[in-house]
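Right, one structure below, let's go through it.
One chain of protein is taken out of this complex; the other chains stay put.
Moving on, here comes chain A:
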Amino acid sequence: MTLLKTPPALARLTGGRRELVDRLFAVQSLVALLVVFIVAILASPTRDGEILFLTAGNLGNIVRAVSEIGIIAVGMTFVVLLGGIDLSVGAILGLSAVGTATLMVDSGYGIAPTVPAVLAIGAVIGALQGYATARLGIQSFIVTLAGLQVARGLARIWSGGLGIPIAYGDGPLQAPPAFEILNGSINGVVPVPAVLFLAVGVAAIVVLRTTAFARHVYAIGGNEKAARLSGVPVTRVKVAVFAVCGLLAAVAGVIHAGQLNQGSPNDGAGYELDAIAAVVIGGTSLSGGSGSMGGTLAGALMLGVLNNILALNNIDANVQLLIKGLVIVAAAGLQRLRRGVA
């Protein structure tokens, strides 16, 4: 865990070097990602002198593996910046995967009506949750805990409790072959879900840095009363943020269906926790009002690299969990330290 020891050691330095520390902390997620990456290279098994971790195939797999969590984490970042939390995203992913498989295979609709319909379902569930938190004043934790149950229940009812396989072809009960692209790669190297993840991530960075909407999100998360008195349309912003989060969870659900060639109602369980972990590791404060999208992307990739290197080394899955837990605590500890320094 050398990666996590470096910043606290730096933090002990005083005087002129403080500035350097501050600057390092400002991009800490990137620095940490870089450190994890280097550690992964060093710890990687080799075959015929080739570092397995660094092979194009493996790197592609890492990003493919984190793409669903990553996309969900992007939506989660907006919610957390607002001072909220969304526990329903994993269930929405499951519901969307089921919806995709059902509409496309069982009902025989094409991609064009299916995907927008599924995304709309996710956005509407999110918007309803946002409305409930904003207007009824129920904590988002509780609202989305309920939303989780509802979405999961809907997924099971809709699918009859069973996974719906997706077969490709032009016949009845077959999905359009074009949908299989989600399982493919560009030039056989860059997986399509990875491209979608990066596209969503970059768009979110731009939104968060340049729009009035983002300013409103930060303002509400920092001090909701002040935001309201400053004329920020609090309800509208909250509804929009939760809608975006639901929409992105649905995007992840569509990708999930495409990658696994099926829509299973139980998929995505626990994804909300991985997404929250990525957000926290990325330095966004759970109390709202401060954080960055770049941090979340780095956090998601970091989790991916970590998973990958542990798997490459055949580390026991239970030990993997343990290590991930420690990393999250350490990351959260670093956030506190950073506030202490500043």
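Following the convention adopted for this analysis, a contact is a pair of C-beta atoms (placed from the backbone, for glycine too) under 8 Å apart; a residue touches a chain by one contact, two chains touch by 3 or more; residues count from 1.
In the analysis below, contacts and distances are computed from a predicted model.
You can't see one chain of this complex, but its UniProt record names it "Sugar ABC transporter ATP-binding protein", from the set "Multisubunit potassium/proton antiporter, PhaG subunit (TC 2.A.63.1.1)", "histidine kinase", "Sugar ABC transporter ATP-binding protein" or "Germination protein YpeB". Checked against the full complex, the candidates A:N58, A:N183 or A:N223 give a single residue touching the omitted chain, namely A:N223. Of the candidate positions A:G49, A:P172, A:G231 or A:G270, contact with the unshown chain belongs to A:G231. Of the residues in chain A, those that touch the hidden partner chain are 15, 18, 210-213, 215-216, 218-219, 222-223, 225-233, 289-290.
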